[in-house]
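With one protein chain held back, the other chains of the complex are shown just where they sit.
After this line comes subunit A, so read on.
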Amino acid sequence: MTQQMTSPEHIEYVLRLGDNALILGQRLSEWCGHAPVLEEDMALANMSLDLIGQARMLLTHAGRLEGRGRDEDQLAFLRTEPNYRNLTLCELPNQDFARTMVRNFLYSSFQKLLWERLMTSSDAELAAIAAKSIKEARYHAQHAGDWVIRLGDGTAESHARAQGALDYLWPYTAEFFAATPVDDTVAAAGVGPAWSELETAWEALVLPVLAEATLTVPARTPFRSYGKFGRHSEHMGHLLAEMQIMQRTYPGAQW
């Protein structure tokens, strides 16, 4: 075990990755049985499963790094809200299919870049998780990107909904790239990139697709969100209340 060499920043970085996957996986699972067409029901369930699978590996790894005996479920279900480090974007309600697809596209494009870099992490376990997750992120970005184009360049209504979704979500993407001391430490140790380094590459991935979708990219505003620092939106508490109810109601029970 490498735990004696592990810095708190390293643990937080892995937790952040795990929490992104957990919280977006939870959101996508809400679609199950309610999607616009059966094929999308299955695709959304599949992507949710991929993300929950990533969350299980990452939270297990974070628990081992931490060395306090917390397993994936203790980390997933028994932390308090400020201890979740996911991006605010992941916790926002699904709203409609347009917002769900635009979010998946913005997020999975970012994940694609991140997993590519993490494949060469000095943390061998994280590198192995990245090698598996990159394939999933590529598929998610392809699937969501195709829908963003179809919706943006579809009917007047779908265009308006996709544009509305982009207008709503775009300000939250600034958080992806906000600099943090955690990232600096982790980057210096070769564990993973500082997320702020990925902004140019991310724009190069998403802007052409948004242009093909005939969507207008909003200008950056002073708005900032702080989920990855533990300060979440009002939506997070409700998501956690639902997700945690069994573990909170029956402490210590095995399921």
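Convention: a residue touches a chain if its C-beta (ideal position, glycine included) is under 8 Å from a C-beta of that chain, and two chains touch if they have at least 3 such contacts; residues count from 1.
Here, contacts and distances are computed from a predicted model.
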item: Absent chain [UniProt protein name; select from "cysteine desulfurase", "1,2-phenylacetyl-CoA epoxidase subunit A", "ABC transporter ATPase" or "Iron complex transport system permease protein"]; value: "1,2-phenylacetyl-CoA epoxidase subunit A"
item: Of A:6, A:48, A:109 or A:133, the residue in touch with the unshown chain; value: A:48
item: Identified contact with the non-displayed chain, of A:6, A:26 or A:121; value: A:26
item: Touching residue (missing chain; options A:36, A:67 or A:93); value: A:36
item: Option touching the unshown chain, where A:131, A:188 or A:246 are the choices; value: A:246
item: Residues of subunit A in contact with the chain not shown; value: 22, 26, 29-30, 32-42, 45-46, 48-49, 52-53, 55-56, 59, 72-73, 76-77, 96-97, 149-151, 153-155, 157-158, 161, 242-243, 245-247, 250, 253-255
